[in-house]
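The structure is given below, and queries will be raised subsequently.
All protein chains but one are shown in place.
This part shows subunit A:
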């Protein structure tokens, strides 16, 4: 608000610069050109007199100069008598006033709105550093941690906090250094080692360097099941040309992963790249067929695909018999059997589901609604 008031005052000042002289200046006569010339010539005459009096110029020289200036004065006087009086014109002045009143705000305002950022406050550094931590000002958060670490270079937690942020904003050198410091001060853990390895790999443009490999191996020492470390070591093997090792690592990782693990898509792509099959995951897909399954399905014959889908549904059914309180799972199973043309199996699933949710009217309602929708009767 203050800003807009300041803008208005400034605009007003600019307009007044035009309006004020229009009012006050109207009464003034314009200084005549010849008049001004005459003033200069009179000055020159006095100057010549002064020079002659102090002996700076010879009397004859002075006389010549006087004659010349006198000639100029005569000429200027003649011009003055020819010069007409200047005229003011109210219509002209009104036009100028209107141009100032409308033109200045329109032009300045329009241009400013196109170029400026009026809603964006000033951000002096000192003020940003003193302010309460503001999660949107990542740069300052980092800076604060940095200055804290400068003062307490042995605070491993600080490095651990700032390292992933460095990695996210692309300061990979700093990320790697921070992870290394965190490991040095707090001891190796799988996330720290993989963080270091990832930063080093990203820094090398996606190549798992020897250093990065060491980090990933250290991560596996800390946690033999760490998926990131396994993936990247597989990648290292692939980059070294050892495809069999890569396939082995990745397959093992797939086999130990839950079916909804977010890295499965990546692994499927990786395995496809080196021409290895995608093995089954640890458990049946909980969230429907993963992207990996779909892609795998595409390369199969219809019979194989049918078998694969059936296998997936059976895996789901096996899981639900053990952990029956997953309403979403049951609903998906009913749908799956219906799609496969096995209405009776779908009906069985609906019945089994009901037994698990006898006390849950909401769940029962959903089962009934779906059974109705799928035309399974009730």
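One rule holds for everything that comes next: contacts are C-beta pairs under 8 Å (C-beta built on N, C-alpha and C of every residue); 3 or more make two chains touch, one makes a residue touch a chain; residues count from 1.
Simple rule for what comes next: contacts and distances are computed from a predicted model.
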One chain of this complex is missing from the view, so tell me which of "LamG-like jellyroll fold domain-containing protein", "Cytochrome c-type biogenesis protein CcmF", "(2Fe-2S)-binding protein" or "Putrescine transport system permease protein" is its UniProt name.
-> "Cytochrome c-type biogenesis protein CcmF"
Among A:103, A:187, A:258 or A:351, which residue is in contact with the omitted chain in the full complex?
-> A:103
Just name the one of A:143, A:315, A:345 or A:366 that touches the chain not displayed here.
-> A:143
Absent-chain contact - pick from A:93, A:148 or A:177 = A:93
Residues belonging to subunit A that touch the chain removed from view | 3, 6-7, 10-11, 13-14, 17-18, 20-22, 24-26, 28-33, 35-43, 46-47, 54-56, 61, 64, 68, 72, 76, 84, 86-89, 92-93, 96, 99-100, 103-104, 107-108, 111-112, 115-118, 120-128, 136-140, 142-143
